[in-house]
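Selected chains only, in their assembly positions.
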Amino acid sequence: MSNTFGTLFRITDFGESHGAAVGGVIDGCPAGLEIDLDFVNEELRRRAPSHDELSTERHEPDSVKFLSGIRDSKTLGTPIAFLVMNRDVKADSTNNQVIKPSHASFVYMEKYGHEDNYGSGRASARQTVCRVVAGAIAKLLLKRHGIEITSALAAPLRPCPPDDTIGAKVRVSVCGVPTGLGEPVYDKLDARLAYAMLSINAAKGFELGAGFHAADMLGSEYNDRQTSGFKFLSNNDGGVQAGISNGQEIFFTVAFKPIPTFRRPQQTIDFNGQPAVYEGNSRNDRCVYPRVLPVVEAMTALVLADFLLQRNANQI
Amino acid sequence: MSNTFGTLFRITDFGESHGAAVGGVIDGCPAGLEIDLDFVNEELRRRAPSHDELSTERHEPDSVKFLSGIRDSKTLGTPIAFLVMNRDVKADSTNNQVIKPSHASFVYMEKYGHEDNYGSGRASARQTVCRVVAGAIAKLLLKRHGIEITSALAAPLRPCPPDDTIGAKVRVSVCGVPTGLGEPVYDKLDARLAYAMLSINAAKGFELGAGFHAADMLGSEYNDRQTSGFKFLSNNDGGVQAGISNGQEIFFTVAFKPIPTFRRPQQTIDFNGQPAVYEGNSRNDRCVYPRVLPVVEAMTALVLADFLLQRNANQI
Amino acid sequence: MSNTFGTLFRITDFGESHGAAVGGVIDGCPAGLEIDLDFVNEELRRRAPSHDELSTERHEPDSVKFLSGIRDSKTLGTPIAFLVMNRDVKADSTNNQVIKPSHASFVYMEKYGHEDNYGSGRASARQTVCRVVAGAIAKLLLKRHGIEITSALAAPLRPCPPDDTIGAKVRVSVCGVPTGLGEPVYDKLDARLAYAMLSINAAKGFELGAGFHAADMLGSEYNDRQTSGFKFLSNNDGGVQAGISNGQEIFFTVAFKPIPTFRRPQQTIDFNGQPAVYEGNSRNDRCVYPRVLPVVEAMTALVLADFLLQRNANQI
């Protein structure tokens, strides 16, 4: 079940970075939703490397091909399958026997018995193409309900040498969320958001509203009190109380570690446990930012679309 | 589905704070596991209020009653149902028409149409009794596999006045986890842990390993490199790489906001939107710590037990 | 997952026949549904043994106790937990070492390692109490939507000697089902009904509409054609086409084998594989009919309530 996300609005995806294509099946999207193909491709373009100095220079103009579920630009209510071809399938044979530090090499060997890095293609950032496509469909559904998601750096990036990589902190904001989304107890809205965010490669932390700062606050400083008209006087809770949206802006921050591959040579070992050196190349990104922005937004959209359908279901 | 947690090892629970009992059904626990009833009750005792100055003084000696699934102290492979009676069912009628700030009152009204606080009994901390009982069973399963979970304050608590409450930061550590637990892509081990932690009342943040600090690190500072014998030289990843356990200690931190109810009077509104004052009493805890420790451990245990069974399933 | 039925409207239940109680948790029932307790107990009474000559004479006046999820006779939207106490817990120690033919003894030994019949208490017909309680709640939800379920013998029972048992064939009819319930492909309405019916103890067959007779029909004889006003001219499909309700009466038949326990002595073996004799007593029913009627209706109701909520979810 590791390759499906969502309960009612669901994405199941596939594809190794070294394969011919990545793609997926979106199930549960209601019939009759207008699909703006340009919007979907624009989301993919936001994820693609630009000439930004932090991102890889590799040319990768992804474009999605829908195989089912859409006719005359409208969803049919049937599963929406899509493919995005992989352009650059030349395997990195030089490094294929080397355990990449803080990456998938070792754990995939332990879990699946793979003895080279081919098998860990599923852990590649290439997989996020699927998240972005599914998220774009979810965003179109949310837009019909007046919900809008944006994201940006939460703090300036620390300067970093050209042969190294840096982490990043991203802030996501969601406006227009009605009250009542989210389920009490286990499927709290914020719990699902944390789940969604930590499922993104390199994510190491999540905080909602005041987040970690809340640990040092007094209740009298923290509480989001309401006044007449049910208006809130503050938003330390980040728009979610008791796991359920309260109608305020939802905002949260996600921390990402530095990308584990960089040009500066690293002492490591190979799959036999022998000393080896691993070095990336100029094609590797130096920070998850800015390419991660459409990914965090996509995962946010998937969570919210799912809860929107669940709220529908809860009618007597 | 909001009241079920887990895929193969699962808890479904129930119970309002104002009802006769809370309880649940644990499904998927293999047959033949020895159940140490004293251990389960000891976990409940850790969750119960002590004479600690931060916790409520209410007398609450919970004890669990198993209704099924165990015979002669061994699991049968059938669902394990349990009940924990509620002692103190006298409803807090004074405050029942008041919207408690940063609590469930408002969102439950919006979601379910409740017009008083009775309906939000499911959001009460009382529900964590169920997590602790299910987590205790999971811990017993994990112990057979050499896995041990501990937790403690991650930083000293900020001093706080007696009529107010404070937040807390808790660090969880798991030793003995074999390599290979967790599923790639969406059901990453750390994603499920984040989900589990944020599902706990008052949790506002989660970070694994170096966590938010990772956002300010260079790749060359951060990476957990391995040397001969596959030995790791550091543990910034907190024991999880690419969503899968790497055999090192798993550790993470959870941030909790101050408990929203305290004795100092708060200006708020009632369910009709009219101004009102809300004040707690001496029975209310002043910090989630220390009672939250068995709860975070229980949720950790549920996540790991689930992945342990999933790893079994993945055999050819 | 073997102890949960349903996707959005779900029952998770527990309890061995030799334990103190059976019970369960109904999750996903919308808030605000009026619960008629008399109706639930009346359904249980229909399941209880009467003075009917085919049913056991044991006194078993079950009554349900709701522990949560209902307040002032209305559902809260929280999980509805219930208990039904077991009256007659005196274990049948005489036969406890004997493998009961065509029963659970052997397979539970093989699956769970049980070496007596205590462990197979979950396979007891006593479990159907839980189905009936959950089904009664589902029926109340369906009634609000004008859906009514009835059942009866589909054919007269074959005469049978007093120390033996007989099978039965039951016909279920559902009126008032709107068009559009059921999901295409795998979660067809009829597929879920078949699943629900075959999950009942002793069920050996299911047929919808013309059923097995359809195998011998020509298309021109079989097809349910429509005329002006979309009116149907026949109902060989039994109210479901392409997995989706078409607004006609839904009807299907379920075949049950004879109850495997009867008074006439049977040659069998014990758990060590040694020859043994097994004989039931006068407390054992001689046919699943009529007590199975509320059970087949309950499972039908659970399937339909689930699809009703799923249809809600599918709104754009």
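What to note about this one:
A, B and C are the chain letters, set down in written order, and residue numbers restart from 1 in every chain.
Note that contacts are C-beta pairs under 8 Å (C-beta built on N, C-alpha and C of every residue); 3 or more make two chains touch, one makes a residue touch a chain.
Being a predicted model, the structure only gives us computed values, none of them experimental.
Here 3 identical chains are displayed in place, and the whole complex they belong to in this file is assembled from 4 copies in total.
One rule holds for everything that comes next: only the chains that are shown with their structure count from here on.
Of all residue numbers used at the contact between chain A and chain C, over half are used by both chains, marking a mostly same-residue interface. Rotation angle, chain A onto chain B, C-alpha superposition: 180 degrees, expressed as a multiple of 5. Look at the CA centroids: the one farthest from the centroid of chain C belongs to A.
Closest chain to the protein centre (all Cα atoms averaged), using per-chain Cα means: B. If each chain is reduced to the centroid of its CA atoms, chain B and chain C end up 36 Å from each other. Centre-to-centre separation of chain A and chain B, using mean CA positions: 25 Å. Averaging Cα coordinates per chain places chain A and chain C 43 Å apart.
For chain C, residues touching at least two other chains, in rising order: 8, 28, 31-32, 77-78. Chain contact summary for the complex, chain B toward chain A: residues 1-5, 7, 13, 99, 101-104, 106-108, 110-111, 120, 122-123, 127, 155, 158, 160-161, 164-169, 179-180, 182-188, 190-199, 201, 203-212, 214-230, 236-238, 241-247, 255-262, 264, 266-269, 273-275. Residues 1-4, 8, 10, 12-16, 19-25, 27-28, 31-32, 67-69, 71, 76-81, 83, 111-114, 118-119, 121-122 of chain C touch chain B in their complex. Per the touch definition, chain A reaches chain C in the complex via residues 8, 28, 30-33, 77-78, 141, 144, 184, 309-310, 312-316.
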